[in-house]
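Complex shown without one protein chain; remaining protein chains in place.
Let's look at chain A:
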Amino acid sequence: MSNEVSKFSVQELDLYYSNFQALKKINMEIQEKEITAFIGPSGCGKSTFLKTINRMNDLVEGVKVDGKIYLDGVDIYKDIDVIKLRSRVGMVFQQPNPFPMSIYDNVAYGPRIHGIKKKSVLDEIVEKSLRQAAIWDEVKDKLKKSARAVSGGQQQRICIARTLAVEPEVILMDEPTSALDPISTLKIEDLAVELKEQYTIIIVTHNMQQASRISDKTAFFLTGEVIEYGKTEQIFNTPKNKKTEDYITGRFG
């Protein structure tokens, strides 16, 4: 209970894909500088909810959102420009998806589109971001090489560096390790734990061990609803809801 500052406050959030209701009455407080994990079976709405937080769902046809999400007390669907929101709330995707350009250009992409042109400044940002993403030592000699020519785990860390380069406050991770081998997965997990010193991290994962290893809070989603949300230890050791217990003990999902 050290620093219980609410970064996101979600109130009565409903989301519809055309006629299908994908999220039902979500209420959630997400704390600053913590890792919050979303778990649940496929199609339960956890990724949808994650994408709602930085309005990536705007890109999908026929999406309708009711309810409120506040970032530091400001309504993200009303009072923040979506471009500004996405530079404050960065995202790391399921598949490592560096752009087909050099490692340097990948990391410098964000700063460049926000108007930074000076090479010395860019150099600094690229190095800092790659160091933060714990990949600097592995790629410092091949910054001009294609970012798609390195291993999947390295690509994913380059993507994290790319996200960090924009200096976001929040990092959303959508199953960031599902396409990676166990060693790369551990590296990404360690990285997430390190990053929470400075950033608020929200991670969607299918891997319950992962959630229990790294997260502070866990939310269990089922058919578009939050069944249970609380401290990770409590969710995994003493779940209050029968469905949560069934899912965690592997009885379904």
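A few points about this structure:
Here is the rule we use: a contact is a pair of C-beta atoms (placed from the backbone, for glycine too) under 8 Å apart; a residue touches a chain by one contact, two chains touch by 3 or more; residues count from 1.
Keep in mind that, in the parts below, contacts and distances are computed from a predicted model.
A single chain of the complex does not appear, and UniProt lists its protein name as "Phosphate transport system permease protein PstA", one of "Cation:proton antiporter subunit C", "Anti-sigma factor antagonist", "Carbohydrate ABC transporter membrane protein 2 (CUT1 family)" or "Phosphate transport system permease protein PstA".
Interface note: of A:77, A:109 or A:136, the residue touching the hidden chain in the full complex is A:109. Within the complete assembly, A:97 is the residue of A:9, A:97, A:207 or A:223 that touches the hidden chain.
Between the chain not shown and the residues A:22, A:76 or A:166, the one that touches is A:166. For chain A, the residues touching the absent chain in the complete assembly are 54, 56, 59, 61, 83-84, 86-87, 90-91, 93, 95, 97, 99-100, 109-110, 113-114, 146, 148-149, 159, 162-163, 166.
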